[in-house]
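As you look at this complex, bear in mind that one protein chain is not there, while each of the others sits in place.
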Amino acid sequence: MSPNSAKIRKVAICTGGGDAPGLNAVIRAAVLAGIGRGWEMYGIRDGYNGLMLPEQFVDGGLISLTRDKVRGITHLGGTIIGTTNRGNPFQYPVKNPDGSFTEIDRSDELMRSFAMHEIDALISVGGDGSMTIANSLAQKGLRVVGVPKTIDNDLDQTVVTFGFDTAVSFAVECLDRLHTTAASHRRVIVVEVMGRYAGWIALESGVAGSADVVLIPEIPFDLKKVSQKILERQRAGSNFSIVVVAEGAIPKGGTLSVLEKEIGRAERLGGVGEKITEELQELTGKETRLVVLGHLLRGGSPTSNDRLIALRFGAAAIRALDEGQNGIMVALDPPTVKYVPLSDATKRMKNVPLDCDTMLTARDLGVCFGD
Amino acid sequence: MSPNSAKIRKVAICTGGGDAPGLNAVIRAAVLAGIGRGWEMYGIRDGYNGLMLPEQFVDGGLISLTRDKVRGITHLGGTIIGTTNRGNPFQYPVKNPDGSFTEIDRSDELMRSFAMHEIDALISVGGDGSMTIANSLAQKGLRVVGVPKTIDNDLDQTVVTFGFDTAVSFAVECLDRLHTTAASHRRVIVVEVMGRYAGWIALESGVAGSADVVLIPEIPFDLKKVSQKILERQRAGSNFSIVVVAEGAIPKGGTLSVLEKEIGRAERLGGVGEKITEELQELTGKETRLVVLGHLLRGGSPTSNDRLIALRFGAAAIRALDEGQNGIMVALDPPTVKYVPLSDATKRMKNVPLDCDTMLTARDLGVCFGD
Amino acid sequence: MSPNSAKIRKVAICTGGGDAPGLNAVIRAAVLAGIGRGWEMYGIRDGYNGLMLPEQFVDGGLISLTRDKVRGITHLGGTIIGTTNRGNPFQYPVKNPDGSFTEIDRSDELMRSFAMHEIDALISVGGDGSMTIANSLAQKGLRVVGVPKTIDNDLDQTVVTFGFDTAVSFAVECLDRLHTTAASHRRVIVVEVMGRYAGWIALESGVAGSADVVLIPEIPFDLKKVSQKILERQRAGSNFSIVVVAEGAIPKGGTLSVLEKEIGRAERLGGVGEKITEELQELTGKETRLVVLGHLLRGGSPTSNDRLIALRFGAAAIRALDEGQNGIMVALDPPTVKYVPLSDATKRMKNVPLDCDTMLTARDLGVCFGD
Partner (left out) sequence: MSPNSAKIRKVAICTGGGDAPGLNAVIRAAVLAGIGRGWEMYGIRDGYNGLMLPEQFVDGGLISLTRDKVRGITHLGGTIIGTTNRGNPFQYPVKNPDGSFTEIDRSDELMRSFAMHEIDALISVGGDGSMTIANSLAQKGLRVVGVPKTIDNDLDQTVVTFGFDTAVSFAVECLDRLHTTAASHRRVIVVEVMGRYAGWIALESGVAGSADVVLIPEIPFDLKKVSQKILERQRAGSNFSIVVVAEGAIPKGGTLSVLEKEIGRAERLGGVGEKITEELQELTGKETRLVVLGHLLRGGSPTSNDRLIALRFGAAAIRALDEGQNGIMVALDPPTVKYVPLSDATKRMKNVPLDCDTMLTARDLGVCFGD
């Protein structure tokens, strides 16, 4: 135990952003590892709100996390410390009398709340937004360790994190189911998956689930190329095709009549699957149907792989604090866990490199990317 | 062996309508049971097209089904005898020069084709449409046994058939996944499932999957009642709700502004989930999201329960032929299999009786039906 | 509401016998249905011990079951009211000073405890042992409704009950996994499943899981016949075989050298799988391996089918009490639930009828029963 960590007595955990399978496993491992070191462990309700709006919570917003509280939760989806997607203390939305919102900085208030509760360190579990906030709190003097969470797998500093394997597994299970229906009905089925800026879920589930076409944000697509692929398959005797689309996939400039007028920013692309479905039906003359998996990929019981990463991250966060670390994020560099500065954690997004091994595999398997 | 059946030497199997988990199990059981009696077994490609348009198939449209062909297929989705959703020989669509279609009766031609191939009996696997056709063929003199297939569970003469359990199981798995996400994000999630005329999938998956609201075609719904239920739950501390909707659910006359103008016939109701989602968001003021499971419920590997029903039906169809039966459909009357006349098979649709035991259970569990 | 039930204010639930997937669903449905009628609902810890040895439990042995306590438990294995396999109040084991046990009748004491807690009715969930006890308590004047529980499916008065489908489903999943390994390694794999007196699990999982041989208590087996089947398969090109054995399967008199000397009573048959494995390796000359599924079939999350049966039984038990029923067991007569007198519930065991439809199907599929 380092001289620094000798002073730790109370640690709080908060989770930010959306649901991800494995959150409870992170919490369990951190709590058991902390208690094993003689520390008291707490969960902050609803992101940082438990400390900023304690009156809103029957239990005061700060939950004492004992061994009993974390028993038997590794395999449960969701999080035992409540809702996850809460606001940013540095840009806290306050409602004006006219119904509009103004963002104010409540971070000093939050720091005072940490001090008042005598919390010596924070474990912040979340995506790039949460890591940025964690970094800012570290700069204000709080001892902070981050745990990365992103189902999309788009955080640059970790090879992978929990939640991604569960999402890919379920997407593949769905692709398996859709194959027989597509074949029996001679249809094209378009499957929209999560992935606003990075195509990892689409690529990995598409390759593992034997999709014929995979459209990802990293490769602007031309639906004429996709249509050619589908018709080629038909000529070769395969009367159906499976097209996997990341929600953030973007058409090549000017090539897509339905899409071209409407698409400005990636944020508006929610309906990309629908438009692709319509256009493909027109281009191929084949019955084309859409399945949107989005919400189904966030929840559920984590795979054994995700449970393990999550447990390792939770325990590593405590170990890092115990070693006197501060302002870092734990990250996976298989087979080991490493620490990266929080300030580096969100510098770059991790896109699919077009020459990565999985892309080369996909090309070798004949997957069409619409390029 | 009955005197009648002594004459059977060749039996053909055809499958009609959409994909259903268990089709291959029916085929395997029928083939093994037939071969065990010294019969030759055949599969007709693509409904009846294999006999009417043999030139369209590399293998001539009629597949010899040997022990080898049906090995290891019980657990596979789809069907080894090809596409399922093909036309009606009594109303066969023929394209006119102007692009329109005229329906002609090609049933005599089909009967000649059966005769030419010396097929002594037909096993027709399908839904109400297929059973009606099978009955007409029986009346024209073909020896026919039907095997019921309906994922929606809406055939009146059988307590249940294969495919339904797989659909309900997967819907429940999806509901399990959506629960944690709904809770973490404080959302209302609307889940649209199959069920155009009968609410069985919605009811059973909703009850087994702990849905808060279930909307079925049998009970016209009032979204104000649904909204009240959601807001009551919120007041009691449950910040989320799961609403399961059968695709054929219908609003009470005049109560639903978004829907009222647009809905004429059940066939147009594809988008009922979308409209309900919009309206509920407005009524409750809560973030409301839609998940459409439709296509995911048709495919995939059958549950053990569906495998068993399908195998039993396939073997029972052969047994029925062997006993000299004709013009009947095999049906499940647990724990046994019975025969019902094909002419009765499609007389009535099996709707959810409002006083059935599962409905009473749902009411006792506090499920809201929007009434 | 009947005049009788008007007097009900407090209802207790107890569970007896081993673990079964669906127990929590029974509890949830009964609790919600009871609370909905204005009744107070309680769970008795550890069978009847909660009422007879209250001092052994921190919470006094009787748990108040509120809406909160039963939230989100439908899909959880185990039971929230504690250990299930506890003693019989009519033959309660008491330890003598010399370490031996004497059985005494503590049922009067138990009746007084019910009275003292002002419990008006009991819902007893369990197998034939529990139903016999429930019947005796009813005869002593307690208002009792039984809910049948048997993974083996051997209760005569109900077509099926919860837990069985989960057991068969998992057994089939295991058989699927073992098929590829058996084929790749050219082995015979013997799979022992539960079923001491009835072969339902072996039969249904064997048929749905494409086993080549199924040995059940109802058909004394001759391993020479089994060996012939395995060698026939080999000659036909299938270098592997899957043999499913119910733990209570019994060899034909005198035909099995390894077994003949050792087997007296069914209770000693725990190792039947091991002996069959040894003997088959000798008889066939093929590498033969054993997999015992026993303990894996009792636990886990219930299938949607079992959840539904369990929920329906829990709600039906309350409805029965509400209708003034007493001394009955709820039972499934698909598609409906019926009541049978507790005195009839355990009269006969439900064995596999040798001419039942599933047996005929198995024969048609070529399954060998060793006869």
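Going in written order, the chains are labelled A, B and C, and every chain counts its residues from 1.
Please note the rule applied: contacts are C-beta pairs under 8 Å (C-beta built on N, C-alpha and C of every residue); 3 or more make two chains touch, one makes a residue touch a chain.
For clarity, every value in this text was computed on a predicted model and none was experimentally measured.
A.B. asks: Out of all the chains shown, which come into contact with the hidden one?
C.D. replies: Even though it is not drawn, that chain still touches A, C.
A.B. asks: Among A:L65, A:V125, A:V144 or A:V172, which residue is in touch with the absent chain?
C.D. replies: A:V172
A.B. asks: Quick one: say which of C:G77, C:P220 or C:G366 touches the chain that got left out.
C.D. replies: Touching the chain that is not displayed is residue C:G77.
A.B. asks: Going by the touch rule given at the top, which residues of subunit A touch the chain that is not shown?
C.D. replies: 28-29, 32-33, 36, 72, 74-75, 159-160, 165, 168-169, 171-172, 176, 179, 204-205, 207-210, 303-305, 307-308, 311-312, 315-316, 318-319, 334-337, 356-358, 360-361, 364-366
A.B. asks: For subunit C, which residues touch the unseen chain?
C.D. replies: Missing-chain contacts on subunit C: residues 18-19, 76-79, 82-85, 170, 174, 176-186, 189, 239, 289, 291-292, 294-296, 298-301.
The working rule: only the chains that are shown with their structure count from here on.
A.B. asks: Interface check for copies subunit B and subunit C. Shared numbers divided by all numbers used: above half gives same, below half gives different; which is it?
C.D. replies: Interface between subunit B and subunit C is built from largely the same residues.
A.B. asks: For the identical-sequence pair subunit A and subunit C, what's the CA-based rotation angle in degrees, nearest 5?
C.D. replies: 180
A.B. asks: Which chain is the middle one, judged by CA centres?
C.D. replies: Nearest to the common C-alpha centre lies chain B.
A.B. asks: Counting in whole Å, what is the centre-to-centre distance of subunit A and subunit B, each centre being its mean C-alpha position?
C.D. replies: 36
A.B. asks: Counting only Cα atoms for the centres, state how far subunit A is from subunit C in Å.
C.D. replies: That gives a centre separation of 42 Å.
A.B. asks: Averaging over Cα atoms per chain, report the distance between subunit B and subunit C in Å.
C.D. replies: 32
A.B. asks: Can you tell me which residues of subunit C touch two or more of the remaining chains?
C.D. replies: Not one residue of subunit C touches more than one other chain, so the list is empty.
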